[in-house]
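Encoded as structure tokens, the structure appears first; notes follow it.
A single protein chain has been removed from this complex, and every other one stays in its place.
Let's turn to chain A:
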Amino acid sequence: MPLNNRVDADPDELVQLIGPNGERRENAAYDRWVTGVDGPALQALYEDMVVIRRIDAEATALQRQGELALWPPLLGQEAAQIGSGRALREDDFVFSSYRENGVAYCRGVDLTDILRVWRGNASSGWDPYGINMATPQVIIGAQTLHATGYAMGILNDGADAVAVTYFGDGATSQGDVNEAMVFAASYQAPVIFFCQNNHWAISEPVGLQAHVPIAHRAPGFGIPSVRVDGNDVLACLAVTREALDRARTGGGPTFIEAVTYRMGPHTTADDPTRYRDANELEDWAAKDPIARLAGLLDSQGLLPAEVTDAVKTKADDVAARLREGCISMAEPEALDVFKHVYSEPNSWLARQQDQYERYLASFESSNSDSTELTEGSR
């Protein structure tokens, strides 16, 4: 059966504040959300994007060197993650998928914590309440309901925080994402659905998930939506700020579709050359989010060598700390396997733990037995 492998996007439909060559484009509806973004603020966004690209490259290298079991690269999605992530307030709460390490960086995650899961040292890298970001979700789409429920809790508390959930184009096919939109609209929950349409769900093109632009679905649930150029960091910042403002002032949920592109593999276990045309990659490389912002900065005289050098130095330093944190990570203890299954004691688990402890201890006693034999035989 032939599959629709491309959802045509009307380029005019995308909110764009920086053009492909770095030119600033006026936008009557969205310029007001970025009026305070001055030269230093733009330079900070540039630094963020360079640093997370460097983190991503270092983690990919660590995986290739056998230090990580797996890594999901975000290459190409820097603008979507930094633009939205930098719009958030400390008391907002993020429920993401596994590719949002750039958002975690914005939330202030400890660098080593990003790698814990991928090294296999923990099921989650950080305490969600430490950075107000839930640990990454592997079941695609499940977290959209968690964000909606959290937002319902915000409503009950009478607070003005916002829950933000990240997911990909593939996740929009899941029932949970659609149920989340039903609940969000019904309760007018302060939640933002931030879909990074990166065009590929492992090997499946976005056209297999959607026959019309993904953002067009949300109005059917009664949720306003916007399509934004996901490779334009300023536009991503603007649309997220607008959605946050709507949520904080009782306007309910917003659906954002950031149209971007996953330039690397799905994970380091994936081989995109098997399913993806090299020309497509080339087209998107020309829309590189960092190059685009660099073009804007350069045109304004904001990217002299001392800035690019300083950013590079910072990125290298972050990468070095990431590597050091990865290889010096403490190994978990054997009996940690039983920890935190329950909050309260559980007789079944206690029995299994007791038996396993005795099993492990049996090696120690047999080792000492063999030592005695060896000594005795001398």
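As a convention for this text, contacts are C-beta pairs under 8 Å (C-beta built on N, C-alpha and C of every residue); 3 or more make two chains touch, one makes a residue touch a chain; residues count from 1.
Methods note: contacts and distances are computed from a predicted model.
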Just by its UniProt name, which of "3-methyl-2-oxobutanoate dehydrogenase (2-methylpropanoyl-transferring)", "Multiple sugar transport system permease protein", "Lactate utilization protein B" or "3-oxoacyl-ACP synthase" is the chain not shown in this complex?
-> "3-methyl-2-oxobutanoate dehydrogenase (2-methylpropanoyl-transferring)"
Kindly state which of the options A:H146, A:R217 or A:R323 is in contact with the chain not pictured.
-> A:H146
From the list A:Y46, A:W71, A:F95 or A:F194, which touches the chain that is not on show?
-> A:F95
Among the options A:G108, A:P128 or A:P219, which residue touches the chain absent from this view?
-> A:P128
Which residue of A:F183, A:W200 or A:F255 touches the chain not shown here | A:F183
State which residues belonging to chain A touch the missing partner chain.
-> 93, 95, 122-124, 127-129, 134-135, 139, 142, 144-157, 163, 175-176, 179-180, 182-183, 186, 339-344, 346-349
